[in-house]
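Sharing a structure, written as structure tokens. Questions coming.
A single protein chain has been omitted; all remaining protein chains appear in their positions.
Chain IDs A and B follow the sequence of writing; residue 1 opens each chain.
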Amino acid sequence: MAALLDNLAPLLHGLLTTLWMAALSAAGALVLGVVVTAMRVSPVPVLRGVAFGYVQLFLNVPLLALLVLFVFALPDAGVLMPLPATAVVVLVVYEAAYVAEAVRSGVNTVVLGQAEAARALGLTFRQALGSVILPQALRAVVQPLGNVMIALVMNTSLFAAVGIVELTAAANKTNLVHAQPIPIFVGAGLTYMGLALLIGLGTGWVERRVAILR
Amino acid sequence: MTLLHDTPGPRARRRIFVWSVVSGLVFAGLLGLAVARFAAHGQLDAARWAPFAQWPIWQYLLVGLLGTLEAAAHVAVLSAVAGVFLALGRLSRVRVVRWLATGYIEVARTVPVLLMIYVTLFALPGVGVNLPLLWKLVLPLTVANSAAFAEIFRAGVLSLPSGQPEAALSLGLTRAQTMRFVVLPQAVRHVTPSLVSQLVSLVKDTSLGYVVAFTELLHRAQVLSAYNHLLVQTFLVVTVIYLVCNGSLSFVAHRLRR
Partner (left out) sequence: MNLRTVLVVSGLLATALAGCGGGGGSAVPPAATSPDLLTGAPIADAAAIPPGSTMERIKKRGKLIVAEALDAPLLSQQNPTNPDEVTGFDADLAKLLAVYILGKPEVEIVPPATETREALLANGTVDVVFNTYTITPERSEQVTFAGPYFLSGLAVAVKTGTTGIKGIDDLAGKKVIVGANTPAVTEVPKRQPTAAVISFGTDPQAVTALLQGRGDAYVQDLTLLASNAKANPQLTVVGNPFTTEPYGIGLKHGDTDFKQFVNDWLKKIQDNGQWAAAWRNSLGTVVDADPPTPPAIGSVPGS
């Protein structure tokens, strides 16, 4: 316990890093994921193909391999960003594929009559998607999106592998010095559970507010 | 899905064509730019890729892939079995069982796997539990994935129309029989897509084996890159291997469903 309290400052600093990186990644992933979904259901074959390839790529490759590739291959492709920025970008594009999958399943739950009605009213595809289909689709997938966000927070722990000191890395470093694994890792684990609980409560609240009663 | 938009008329076809060409050019341009920059940095030089034309290098990586698949198979079987029981537990009418199952699931799916691996490595030996290398990876992954599988099975059970169990019960089947012969078979079929994506995700999770130094694909990539000093190339090759493996897994599952 003492090991935990003596090192509160670095651990809190790690937690802070986890928080802001997760928040930024979550916002980015939600936006990009919705854009990818829109591409996937669009009538333009090239966009559909690109979106399909995008989702397949990021669903099938481990985040860790992507992190190493992005951190070390991007500079040779002419893009040298600071480490935290690179890590956030990787997490955004990775989790966006999961967001896209979730939102697409939401699109599938919207009954076809809705799309037909939108067309009958003379809405263009973009209008129908933006004002009729996506709003309903998103409301249907609040819970799955919440799960994607929980996974996103947990995935920030992999940033430790590319030199970013977030909560898991801070806990590991503290353990290396003090060799007190149980209090340190249990403390870190409880913190992650707390974050997940907050996200779970948040999504529950959002879901209650936006759910469509049929 | 296709009914989201009408069968296009002549004007829509023209517009789709224009969009296709424009977006095609943009994406091809971006890709070309990246490749050109890559070549300019010498990353596409033949000398940097020649090592990957050697069979022993591939053999080395494929043994790693075998380790990945071995660990993944263990985790998949154990978590699927545990997942069914946890799902049944969470749906149980006995309050204590329900609480226990719910508690386990909620903890296991909200703690990072990496942290669980650290616990297996550092905390378990302290209380006298020392596992073989494979199990140091399999155990934490199973703890996490069994919770995920449980939630998928539970969603499958809940998605069944209540008429199904009601009909089975009215035919005189016991609750256990109803679960075993009527509800579960249909529930599993319902959630096959989610099961496959969970399978793909656990194959990816085995890449955390690098922490316990278990011989899997990513760990071998790390050793290889130390030997040949070709970090970027090695990881590109490994990314493609993961893509092919997991992609074919999804593809086969897709086929089987038909």
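Keep this in mind: contacts are C-beta pairs under 8 Å (C-beta built on N, C-alpha and C of every residue); 3 or more make two chains touch, one makes a residue touch a chain.
Worth saying up front: this structure is predicted, and the values here are computed from it rather than measured.
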Open item on the list: Counting the whole assembly, list the visible chains that the omitted chain makes contact with.
Closed with: A, B
Open item on the list: Which candidate, B:20, B:102, B:164 or B:228, sits in contact with the chain we can't see?
Closed with: B:228
TODO: Specify the residue from the set B:12, B:34, B:63 or B:91 that touches the hidden chain.
DONE: B:63
- [ ] Using the touch definition up top, pick the residue from B:122, B:153 or B:242 that touches the left-out chain.
- [x] B:122
Open item on the list: Just checking the interface: what residues of chain A touch the absent partner chain?
Closed with: 68, 71-72, 75-76, 80, 83, 161-163, 172-173, 175-176, 179
Open item on the list: If the hidden chain were put back, which residues of chain B would touch it?
Closed with: 47, 54, 56-57, 60, 63, 121-122, 125, 130, 133, 210-213, 219-220, 222-229, 231-232
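In this section, only the chains that are shown with their structure count from here on.
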Task: Rounded Å distance between chain A and chain B, as computed from the means of their C-alpha atoms - done: 16
Task: Complex interface listing, chain B residues touching chain A - done: 1, 3-6, 8, 12, 16, 19-20, 23-24, 27, 33-34, 37-38, 40-41, 43, 106-107, 109-116, 118-119, 122-123, 126, 197, 200, 204-205, 207-208, 210, 218, 221, 231-232, 235-236, 238-239, 242-243, 245-247, 250
Open item on the list: Could you list, by residue number, the parts of chain A that touch chain B in their complex?
Closed with: 41, 43-47, 50, 56-57, 59-66, 68-69, 72-73, 76-78, 101, 107-108, 112, 115-116, 119, 125, 128-129, 133, 150, 154-155, 157-158, 160-161, 168, 171-172, 175, 181-182, 185, 188-189, 192-193, 195-197, 200
